[in-house]
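The complex is shown incomplete by one protein chain, all other protein chains being positioned as in the whole.
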């Protein structure tokens, strides 16, 4: 099953299980979503639960918050994560703080789904990776799957959970990532990472569309005798630090890989945490392979995005340090 | 002169020098700003250059972008940095990318001033420190002064500069920070840090309202025989990395101090950069003293904000590592 | 009637316009009055507490009591309230305890919201009084969402959200009004046009003739009401709420009123308002105006006595709450998430152990 079908499967399964789950966003109803993630849901669950909204992200997110306060389980789709920003105030000032400021009297357990990342020739506004903005915002969980099974299991857990979740979907993997997906209800717990590949020499942290890039780089490294351990955190925040810390204490080396611009990206936090917690084990600085600190370019997309070659260079640099 | 008067002085001086400079925002005109930063400017320069706007940050920032494209030098005031978020899309999608996406044909050299940080019993929405969001956004410069002279000099440089600038003003220092301020035109270049205090044992990076906290901590450390070197970057991004790198290579120890929540805060980037560049010189991990990863609390503000005691503990921890 | 006419009930001579009489029983009339007096007493006390440094900040509603009390009185069991920071009166008349109001502004352990927010940012889930936020008008889309949920469940309830004239300029107003219109939601948008957004005159806030007519842009109707006339407010909001409960969709109500005090305790209104303007509005004091009507009906004996009683109630409430211990430090790390994640456990430990 493809990753996008796994998303649809999770939505359909959770909607069938719990009548309070509903989906809202632009073009999610009659059209089934611009990426077809909600295909067939409106026909099956009706327009009151699969809601085509006007073109206003403040209204979508803000209305979802009110729906969540009044007993529904709204799953918002924002067409591209680049178009969340009009709703940024509703997310950071309202959704993220509702539980805290009301001392738990009110919560805003909204799941906000958005296709994210590059690789589709989308230029500035159909390619960005915004995870760091949300990770820096207390009160939000930030999730990004890299396989169909994780997409279904993590999204289902997010929908059943009690906290607001920013659920970023690597759009380039929608149809290229295929894999076994358990039928029926399937949960993958939030906050637990996945060891994609075991290795003794260097720990490589990568998520979303960078996970397969990490795997190719690890393949190449292996043929050069370097054993790379790949960790996909899956839930970016709260991070499975225990898994990363244990691995780096074994390998003594860490590389973090992401599409987003380098400066103040999540890679900076991973690097800061690892050097705080594994300082005496580190044989080399934590290295970062990331997008560059420019707006996301159209023509140079392939050079902008980290690839196996750049990743391999960083792995080698860490080994040779 | 107080820091707020230095801000007013910079605005008045630059407006007198260049008729294209104008100020816009809520209550900046007749009322002279909720913190009185624009006091007297409307009387002196008229309502067309000192503009009271309707209550809409999208309109304020979006209009400023268009004004900048058409030859004006708009200086926006947002009443509190917590209230910028409705305009987040205009800032990250438009202001930050205009030069790049038009290949330099159009620019949006807007200076966006906002009172920032805690200490005024302001709770969730009158206390936050948002610098990391803007540092992570390519195309923006982010500036935060900690002294009246720097406030005037940096703001004047920002107004004359060619790039959009997020100019964060530590509101707790508005009336508590006093100092000599050069009369007339006064420029402090962007991108250059300031060594607040020299010391051989540990490098302490702090900005805005944390700079005086760093000084108290350094005093206390000195009485314990620890010589702290304090660097105030002043321009947070692009950062004066050369100054920090040189210092850490001398001291072998680094602590970074900020009010914002720790996770994915600017401290993470400073830590990541320092360990990448000074790895073999480091005698201890780069330590962070920061706000906690909660919404900004009202009653517990004093415990939430880093103070000299917590800073001193980190300095000691770094020395004793 | 057009959206330029203004509904009023209390006539200058102390009589009432039968057309706009909400027809409340005498006990309710008296209770409306008592709440207005109590609200004023509370506001005056809160400002005094701030002046003497015992609380950090306060936003008074003095002059706008007819709005919050009149609108709040139209709210029924099961309805939701998404108020602005200036509308503690709405909660008060709905049964939000004075002790909680006082506790919240003190931010000590008598605050049911654990000292988390500034004064004026209360909530009480038991009466569906939703947590107040500082960013202007962010509660409006939430109100639409709560109304949507009630509507799809077929509940016969309405949602009241309150905000100011400045709030109509926000993107949240545009979004919420449009969604309410498109989905025909049971929500009443109650706009207290007190003529100022801090220092900005409503004439500089919009070029529209009235705020009420903005509703047309969203396909529903707007009504203007005399916001210093508690019975007219009660009548207009009551009808709008009932229409919403009955499936008639949303209404925008523009209440014409005036803030007699500062925007907040941090504000000095003399820099942007003339004494004459304020004095003219003092003449229209909503409490005195309603008292005159009650006196005419022989329902009210001694206003001064009422006011003294209210002051005493407030004094006692403050006295009772002020001694409460501070909120415990550990609470700072709770309610960020449903469960406390590892990083907050570590941060809490570092703070409590004095090691962090």
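The letters A, B and C name the chains in turn, as written, and every chain counts its residues from 1.
The criterion applied here is as follows: contacts are C-beta pairs under 8 Å (C-beta built on N, C-alpha and C of every residue); 3 or more make two chains touch, one makes a residue touch a chain.
Quantities reported herein were computed from a predicted structural model and do not represent experimental measurements.
*Asks:* For the chain not shown, which residue from B:6, B:21 or B:65 touches it across the whole complex?
*Replies:* Considering all chains, including the one not shown, the answer is B:65.
*Asks:* Touching the left-out chain: which of A:83, A:100 or A:174?
*Replies:* A:83
*Asks:* For a quick check of understanding: of C:209, C:247 or C:326, which residue touches the chain that isn't displayed?
*Replies:* C:209
*Asks:* If you put the missing chain back, which residues of subunit B would it touch?
*Replies:* 22, 48-49, 53-54, 56, 58-59, 61-72, 74, 86, 89-90, 93-94, 97-107, 138-139, 141, 161-163, 191, 238-239, 241-242
*Asks:* Please give every residue of subunit A in contact with the chain that is not shown.
*Replies:* Its contact residues with the unshown chain are 26-27, 29-32, 34, 52-56, 58-59, 82-83, 85-86, 121-126, 262-263, 292-295, 297-300, 303-304, 310, 313.
*Asks:* Could you please point out the subunit C residues that touch the chain left off the display?
*Replies:* 169, 171-175, 178, 181-182, 184, 204-209, 213-214, 216-220
The working rule: only the chains that are shown with their structure count from here on.
*Asks:* Average the CA atoms of each chain to get its centre, and name the chain whose centre is farthest from that of subunit C.
*Replies:* Of all the other chains, the one whose centre lies farthest from subunit C is A.
*Asks:* Could you grab the centroid distance between subunit A and subunit C? Build each centroid from C-alpha atoms only and quote it in angstrom.
*Replies:* 40
*Asks:* Distance between subunit A and subunit B based on Cα centroids, please, to the nearest Å.
*Replies:* Each chain reduced to its C-alpha mean, subunit A and subunit B end up 30 Å apart.
*Asks:* Which integer distance in Å separates the CA centroid of subunit B from that of subunit C?
*Replies:* That pair's centroid distance is 36 Å.
*Asks:* Residues of subunit A that contact two or more other chains, please.
*Replies:* As it turns out, subunit A has residues touching two or more other chains at 86, 89, 93, 97, 100-101, 138-139.
*Asks:* Which residues belonging to subunit C are in contact with no fewer than two other chains?
*Replies:* 114, 116-117, 121, 133, 135, 171-172, 336, 343
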